[in-house]
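Not every chain of the complex is shown here; the ones you see sit where they belong.
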Amino acid sequence: MLAELRGLNEECGVFGIWGHEDAAQISYYGLHALQHRGQEGAGIVTKEGKKFHVIKGEGLVNEVFSGNEINDLKGNSAIGQVRYSTENGRGIENVQPLVFRSTTGSLSVAHNGNIVNAVELREHLERQGSIFQTNSDTEVLAHLIKKSSGSLTQRDRVKKALSMLKGAFAFVILTDDGLMVAQDPNGLRPLSLGKLGDAWVVASETCAFDLIGAEWVRSVEPGELIIINDKGLQSDRFAKAADSAMCSMEYVYFARPDSDIDGINIHSARKRCGKRLAREVHIEADVVTGVPDSSISAAIGFSEESGIPYELGLIKSRYVGRTFIQPTQEMRERGVKMKLSPVRQVVNGKRVVMVDDSIVRGTTSKRIVNLLKEAGATEVHVVIASPPLVSPCFYGVDISTDSELIATNRTVDEIRELIGADSLTFLSAEGMVEAIGRPDKTKNCGQCLACFTGEYPTEIYSDTVLPHKKEIV
Amino acid sequence: MLAELRGLNEECGVFGIWGHEDAAQISYYGLHALQHRGQEGAGIVTKEGKKFHVIKGEGLVNEVFSGNEINDLKGNSAIGQVRYSTENGRGIENVQPLVFRSTTGSLSVAHNGNIVNAVELREHLERQGSIFQTNSDTEVLAHLIKKSSGSLTQRDRVKKALSMLKGAFAFVILTDDGLMVAQDPNGLRPLSLGKLGDAWVVASETCAFDLIGAEWVRSVEPGELIIINDKGLQSDRFAKAADSAMCSMEYVYFARPDSDIDGINIHSARKRCGKRLAREVHIEADVVTGVPDSSISAAIGFSEESGIPYELGLIKSRYVGRTFIQPTQEMRERGVKMKLSPVRQVVNGKRVVMVDDSIVRGTTSKRIVNLLKEAGATEVHVVIASPPLVSPCFYGVDISTDSELIATNRTVDEIRELIGADSLTFLSAEGMVEAIGRPDKTKNCGQCLACFTGEYPTEIYSDTVLPHKKEIV
């Protein structure tokens, strides 16, 4: 499904590198590979001796670093982030990494995910005199570290601070003597460790390693704190690993097809979901088409298993950008097809299986079904390569309320009716878990299914149920 | 194959509309749909009464019209162009449409294609006192029209001027009392006529009609001059139709998959080419992958016919843009994969069929084969959904010299060796013609095969053999 058309977005991607003379340039390319995880802001912080350099801005990576700015980022270690911002977190001050300046040594932090007890921790910190300049959860961690007793070592202070956080998070922390990397106790968001020559790198997705030519070493483990400095890499823990619960939507929608999560390739996992779906439902149809880009893999799988030919029934424009030009009334009535066009001759007079990865509000599905029917499809059978979304996500996916989800209080047939499809099929939860095929032996093979089942792997704080309650004026 | 990686480009797309109050807005969307035909400049000219308004600039359509400029383009008729510029034609003065101001009535012209006797005509005109401000062939037509005897009607002067041109061209001409549309006698470039409510529209490709909601009426015929004014549409001829010779590369590479040319859908034609290829060669392999975006259709066809599973073995970045950041030495050695990434788990340990639409210089093919092998492919079999390119094009495709073409003086096996493939297969010319399947009964079913065979459908002037000889200081 098209991110641009529906607003199912994840919050951010992170990158870090220690010990490479081209730290900033490599971070630039690393963030470029993670661009699909956040397009609203980007930043890189480098460390040159004790001095921290920072450049960040709103927009794409190559907009923020459009000139020679990167050359000002001297130093051989760096962290960076690409950012998707929720309504509450707009503004240049929220672009990460944040830098905390101190006469005794500075600190830079970037993170990915969502901390469910952030409001409680903020209130606690404010009562002790902390003041906040951003709405971001990242700032909470910095205050917690700073507030820890001065008699602890820095590593212990970071561990203590991390142990107070609940939710989904991947942190990269650059201090004046090291790079620290942490993953939440459930491992809800992907985070991988790699090597580039003698340098260590970390990234939200392995596709960043491929672009920079780094080798994947392993995933950062749930509850693990990795400390990298000039003496090497040390693994520590700030929490016992809880049951692993990797976000299913990473496999279904977020991650790039060429990334692997815990050794499982995304394209392959999606294709298996498409195949499984073809085994769970039988449809008489002439062509299979996927909604580009994220549903192509599942559509190929569905076609291969069902034997129904796979076609490009929908084309995504390569040149989409912001436009302020108003379409005419006539165009508006027909639905402007700037981003997605049906291929008339492919679907005209045909029974079409339209494969999509998920349905959120249903409005986009309805528009695509309509596009296909206008182009002459005699039947449109919608098959979804994941189960119905029925519960909000508190771990960084921007689905905030039940009421936004078309599937919350509707039967499959009611949804089918609303989107105008001739049939509608969702992949079963078991089918999805088996098709993805994580080797983990824990519940759901270590996948978080909360948005499909309402069973959350972590405690959910009442105040944070609705993210808009977190708004800080 | 990736246009960005090799420089096989076509020159331009044109659009025109007569009789719609939102002429400029519709032209904007029309050009947006034609953006793939030229990304280096865009312009729209509208006519408001006798007054011509013009806005043009370098860059993409949504860069040239990034604000409210479109609202300055008043009037209910318009022509526009998106431009790919050759080395010789850079500069804002060459961005079309050109406007020729006159006290007796102005004229605006845009065109697509290449006029092979342009230099001869320029010299002829200059000897008679014409002066030129651009390097573009378009200006030649305007001078020819103006130079024709004043006793002729405007229509006759335009016909006489058009009849002097040799080569490939699609012209849209906006005068103070009408919109004229002309196609060269061989019909080398696509040009379609449509209706949007009561308004007439023309466009290089039908995908523009789909976006604006217009209905396709027919192709403009070879040698035809269409005159549209407030009295309606009239069809005239400036030349007898020669043998129709539509550019094969439009089907193979240039046109958008959702466009139709002379009723034949591009995606479907490419898929048939892929199927035919699978019948022409037998390969033992594990996966089929296409080089995005233009080779996907052929790859699907190859997979369907051969029974070898189709996979996303290569991913194209969605966020490619200009970057001035230098990759590090390490990255340069491994080949920067900003635009194209192999999906390691898909190809690792596999025998891969890599489908591409064509090979020009071979350098890109070599890089992609190498990417796949680095990612673990045990064999890479390159199959090309068109015949070897052996002759330069004089009709608007930017392949200017024999020496640039890897296939000119090499056997297929020598090319295979150069690109490092385990096998290399080209589609036969007959196979391509049959797979595309134009209903035309003339030679090659009305396709131009000049770049594959060296047989040109028009006279080729000695002076113009090498476009760089056309350079005007």
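Letters are used for the chains, namely A and B, taken in the order the chains are written, and counting of residues starts over at 1 for each.
The criterion applied here is as follows: contacts are C-beta pairs under 8 Å (C-beta built on N, C-alpha and C of every residue); 3 or more make two chains touch, one makes a residue touch a chain.
Note that the coordinates shown come from a computational prediction; the quantities given were computed from them, not determined experimentally.
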Whole-complex copies, counting every chain including the 2 in place: 4
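Just so we're on the same page, only the chains that are shown with their structure count from here on.
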Angle of the C-alpha superposing rotation, chain A to chain B, to the nearest 5 degrees: 180
Chain centre separation in whole Å, for chain B relative to chain A (CA means): 37
Complex contacts: residues of chain B adjacent to chain A: 22, 25-26, 28-29, 32, 35-36, 39, 60-63, 65-68, 70, 196-197, 207, 210-213, 256-258, 260, 265, 267-268, 271, 293, 296-297, 300, 304, 309-312, 315, 317-319, 321-328, 330-331, 334, 336-338, 341-346
